[in-house]
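Note that one protein chain is taken out, while the other chains of the complex remain in position.
What follows is chain A.
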Amino acid sequence: MPKHYRPPGKKKEGNVAKYVTRSQAVKLLQVNLSTFRRLCILKGVFPREPKKKVKGNHHTYYHLKDIMFVKHDPLLEKFREMRTYDKKLKKAVAKKNKDLYERLRTRKPTYTLDRLILERYPKFADALRDLDDCLSMVHLFAALPALERENIEVKRIHNCRKLSHEWQAYIARTHKLRKVFISVKGIYYQAEVEGQKITWLTPHALQQVLPDDVDYNVMLTFLEFYETLVAFVNFKLYHSISVKYPPILDPQLEALAEELYALSRYLDANTRSSRPSGSNQVESQENEKQHDESDLRLAQLQHQLPHNEPGALMHLVEDAAGEDEEDEDTKECENLFKDMKFFLGREVPRESLLFVIPAFGGIVSWERDGAPFREADQSITHQIVDRPTQGHIFLSREYVQPQWIYDCVNARIILPTEGYLVGRVPPPHLSPFVDNEAEGYVPDYAETIKHLQAAASNEVLPMPGTVKEDLEDPQRLLVEGIIDRAEANEAAEKKRKMATLEKQYHDELKLELEGAQYSSSMINQNMESNAASGEAREKPVPDLQQIADDSANMSKIVMSRKKRRLLEAMEIGKKRKQANVDLLKERKKKSEAGQSSKEK
């Protein structure tokens, strides 16, 4: 109960005064439940758990301040207005007042959410932080069919599609994409924008099923907010690379459903046109020399007209202007597929690859009207195909499966293509989001990739890496300075393993010694009392384990109950994790055994 409504005799403080149940809140706001839901979703109000649930355990509790926050929002009044408008419209229809109906219809009250967005995310970074869900939802709806029955309009689907393409175009253009993972659920992308890691899921480009047991109203309310948020974020991002938003696309490409390509072309064209004025000012303050250089380049660019090859041109401009402002990671991403030309077969997921390949600096084309180059182009280095056999083969290029691209991206090196050739079952696709060491189980292919990475980085910077890596035995390094870094790594690992083995051995020895002491005393005793001899011999073996257990548990006895419980909970968690790892190992052993028996 808010302060000024509190009747005499009601509580002023404590959980009773601070928290209200949902029905109380609805009553307080004087709206119906569905409007309350909408308000909560749009305002980002969520239930909070009181320390003491005064009304019982089965209620949902909201903090009174949250409810008052909703109550003072103009949106509430707007919703009421819309309700009365609906009533008016209904009445006009019922009274056959066509005139009024027509007049009303043009004056439907609308509302905007920009104020709400600013309220919920005062800083741009806040908005980016919460963007995961927005992007996933927008991408999902972009793939859904419109359904009149559930109020899913074509317009919104198209808007979602547009927004998702705009976002992808920005990410690809600025090379902010970091990780990609194809799962059964769809394709996960992770980008890093302004230090925020943003992960989103796009469904596979197939017909989606709309289940019946889902309240689409709730989803659409969320979507409404998300659409606005993503649009504002896109605006800000486009603004930051000085491109006009919303972009105006080439209608021809749009008709061919190549929005992403159209967008990237638009971005290229716009950044090119806007760069000279914007960037030059900055540069003149910073660096005279660079200024001259870029001016010269820009002059060169103006000679070559924009029509011939937008991609290459764009790179030139970018090199001139934006080299110093990009961080190491972005540069690495940008140069991954540099000087590589890809051609996509019809059966590969085009939208995804059109996004990923340019994001890592590659040039890509496909089999359709409006594509930048044809299949017969001799400069194509890789052709992405996903079919059991390839009919006509150009010898100048490699034919690989799409997984190769994703694995390269995650490993940040160009992987050898042997495993990914046409008709083969590709090596396992691993999640880039898993920390294998923390998980306790490293799949084989992760190990292979690690070795390849080490080998690759060795090529680029041979000395500093090795010195940093093997501080422990510098002497050996001095002698064998030429040694491969990967090899050195392996050696170090081996050494560590040896050390652990040795330690283990020592421990066992120690335990055995104790055991021996134990058994020797047993022998003494045996000499004296014959009766006990039978049992005594059997004992020592399990006792070793027992002793180890005892020593571990000994300190548990002295711990306070709280700490002991905590420790036990931790141990249970650890055990569960270990059980998972063991299961994996066992399965692997089994499958290997199965394979070897098959080979025989």
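Throughout what follows, a contact is a pair of C-beta atoms (placed from the backbone, for glycine too) under 8 Å apart; a residue touches a chain by one contact, two chains touch by 3 or more; residues count from 1.
To be clear about the criterion, contacts and distances are computed from a predicted model.
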Per UniProt record, name of the chain withheld from view ["Superoxide dismutase", "Eukaryotic translation initiation factor 6", "Ribosome biogenesis protein BOP1 homolog" or "Nuclear pore complex protein Nup85"]: "Ribosome biogenesis protein BOP1 homolog"
Residue of A:Ala94, A:Leu395 or A:Val558 in touch with the missing chain, whole complex considered: A:Val558
Contacting the left-out chain in the complete assembly, out of A:Ile182, A:Ala371 or A:Leu544: A:Ile182
Per the touch definition above, residue among A:Glu77, A:Asp114 or A:Asp339 touching the missing chain: A:Asp114
Residues of chain A (touch criterion as defined above) contacting the omitted chain: 37, 40-41, 44-49, 60-61, 63, 65-66, 69, 103, 107, 112, 114, 117-120, 122-124, 127, 129-130, 132-133, 136-137, 140, 144, 181-186, 188, 199, 203-204, 206-211, 213-215, 218-219, 222, 231-232, 234-236, 239, 245-246, 347-349, 386-387, 401-403, 425-426, 428-431, 433-434, 439, 443-445, 517-518, 521-522, 524-525, 528-529, 531-532, 543, 546, 550, 554-559, 561, 563-564, 566-567, 570-571, 574, 584-585, 587-588, 590-591
